[in-house]
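In what follows, a structure is listed as structure tokens, so that the remarks can point back to it.
The other protein chains are all here in position, but one chain of the complex has been omitted.
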Amino acid sequence: MRTKKLTACGLLTAVALALSYLENFFPLALAIPIPGIKLGLANIVTVFALYAMGAGPAFLVLAARCLLGAVFAGNMNALLFSLLGGFSAMLVMTALSRLRGLSLYGVSIGGAAAHSCGQIAAALLTLGSTAPMYYLPVLLAVSLFTGSLTGLVSACLFRGLVHVDLWKG
Amino acid sequence: MKRLILYLLYMLLLTACAAPAPAQEETPEVAQLIAMDTLMTFTAYGEDAKAVVQQAAEAMRTAEAMFSRTLPESEVSRLNAQGSGKAGPELQRLLEAASHYWRETGGAFDITVAPVASAWGFTTDSFQVPDAEELESLKELVDGSGVTVDGPAGTVSLKAGQSIDLGGIAKGYASDLAAQMFASASIQRGKAELGGNILAWGVRPDGNPWRVGIVDPARPEAGDAFVGIVELEDSAAITSGGYQRFFEANGQRYHHIIDPAAGWPADSGLTSVTVVARMDGGGERLNGTMCDAYSTALFIMGEEKALDFWRSHQTQTEYEDAFDLVLVTEDGRVIVTEGLSDRFHPIEDSGYEYETAS
Partner (left out) sequence: MNMKRRPKLRPAAWDGAVVGLVLALAVGCGVLLRGNGGSGEMAVVSINGEEVDRFSLAESAGKREYLANGYVLVVAVSSEGVRVAEAGCPTQDCVHTGVISRSGQSIVCLPGRFILRLAGGTERGNGPDVDAVIG
């Protein structure tokens, strides 16, 4: 059981890293010229881990993803962006997932919005200028779409896995 | 649980709202005035910024009232009229510094060149080429050793017939005054632009050094034509160039930097000289004044003597710290001294050749 969980964490981290990498291909930089800002597709993994394994493991996966991602990118500035973005999303989603009325979509959208706020905060800190603030409204609007996408993907995922017992055997 | 949720929502609120706060800190306070025949702009960031820029502007008016040669009631005007008299501590200090620069530069910087400059019309804007006889007799009066300061008695005096013009150091001194005010008010960043002289205080709000463009002497009216950009942090920089003030007569161009030895506008092969020095001491050491005096003197000396002067002035003395130079020559070269080379950025298509001097 413990080994299984650990393996699952490792796999999820790998998937999250792959998603982070995939994000580089979205031309977000065209609309928002701040290096380091990402859509937050890796939040799919956070959503999944949160529901499947709970806040603790989800937290570990997130931390591992941020650290390894920064190491792979060779860019410690990116660490601050992914940490602040990732953990803001994580905190908000943990809170929202406890509200009975919300579906995966609501939780994901809240997470995506928090991800945007966190990254803008990182941009403010690293650039030492308030200029990034001006992109927050755009980024929040974009996060409605990324959040919905994250919600959709994770809903499909859970639907597909509904008959699979992950932790058995 | 509820408390946790509330706490998390609160954290989210903080991430969203913490952001606008620095915006207020970043708005600079600006004071502008016209003094010493030039536009002065003081910019400061931070808590006491507003009071400081206003105080600096006020200090400029006071300084002008003391050092102006055209205001009849100024200390300098009275000294010129009477040949000697009481002087406040600031004028004493400035005259002592001027005597020092006169000695150091072998007379290339000389505040007693005033009668000659007047004969050319540079004080009154009624320009003319003076006749040779008149110049010869006026040159007799040019002698920096004639200025004496008696500290204990609080008096200063000139030799008979002499008069002085502090235009060659007044703006530099103004940047020292500004630095002293910034320092005593603990201003972290700001700048003072004094008719093309600059005090770059601290760093820019984004944490990078201030970027200062040095005007291309061949295209001064373009506004954005530079020979290079220097990155400055806690430094003063001052440029002297013949293009700054001149008149034309009989197809000849005559500029305002008079060589005291010749009585004529200096013709040394240089088109501009920029002197840069650190201002770590908050203006206490009069490095701005030094930059101003040396930019004039080195323009008169020419390339080789200027570089020799730079090489022999790398040590700290009572009046000066180390400084660096950017020389622009008539034949299209820009010479940057070693200490500045990594903070100097050439302009790619400026047409100049760049050299580093060591």
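A and B label the chains in the order they appear, each numbered from 1.
Here, contacts are C-beta pairs under 8 Å (C-beta built on N, C-alpha and C of every residue); 3 or more make two chains touch, one makes a residue touch a chain.
Because the structure is a prediction, the values reported are computed rather than measured.
Asks: Given that one chain is not shown, which residue among A:44, A:78, A:109 or A:124 touches it?
Replies: From the options A:44, A:78, A:109 or A:124, the contact with the absent chain belongs to A:109.
Asks: Have a look at A:17, A:37 or A:96 and name the one touching the chain we're not showing.
Replies: A:96
Asks: Of the residues listed, B:210, B:254 or B:323, which one is in contact with the missing chain?
Replies: Residue touching the chain left out of view: B:210.
Asks: Of the residues B:83, B:130 or B:196, which one touches the chain left out of the display?
Replies: B:196
Asks: May I ask you to list the residues on chain A that touch the chain which is not drawn?
Replies: Considering the whole complex, chain A reaches the absent chain at 50-54, 96-97, 99, 101-107, 109-110, 113, 131, 133-134, 136-138, 140-141, 143-144, 147, 151, 154-155, 158-159, 161-167.
Asks: Hey, which chain B residues sit against the chain that's not shown?
Replies: Against the left-out chain, chain B lists 16, 20, 23, 28, 30, 32-34, 37-39, 41, 57, 61, 191, 193, 196-198, 200, 204, 210-215, 217, 220-221, 223-224, 226, 229, 237-239, 241, 244, 272, 274.
In the analysis below, only the chains that are shown with their structure count from here on.
Asks: Per the centroid of Cα atoms for each chain, what is the distance between chain A and chain B, given in Å?
Replies: Result: the chain centres lie 54 Å from each other.
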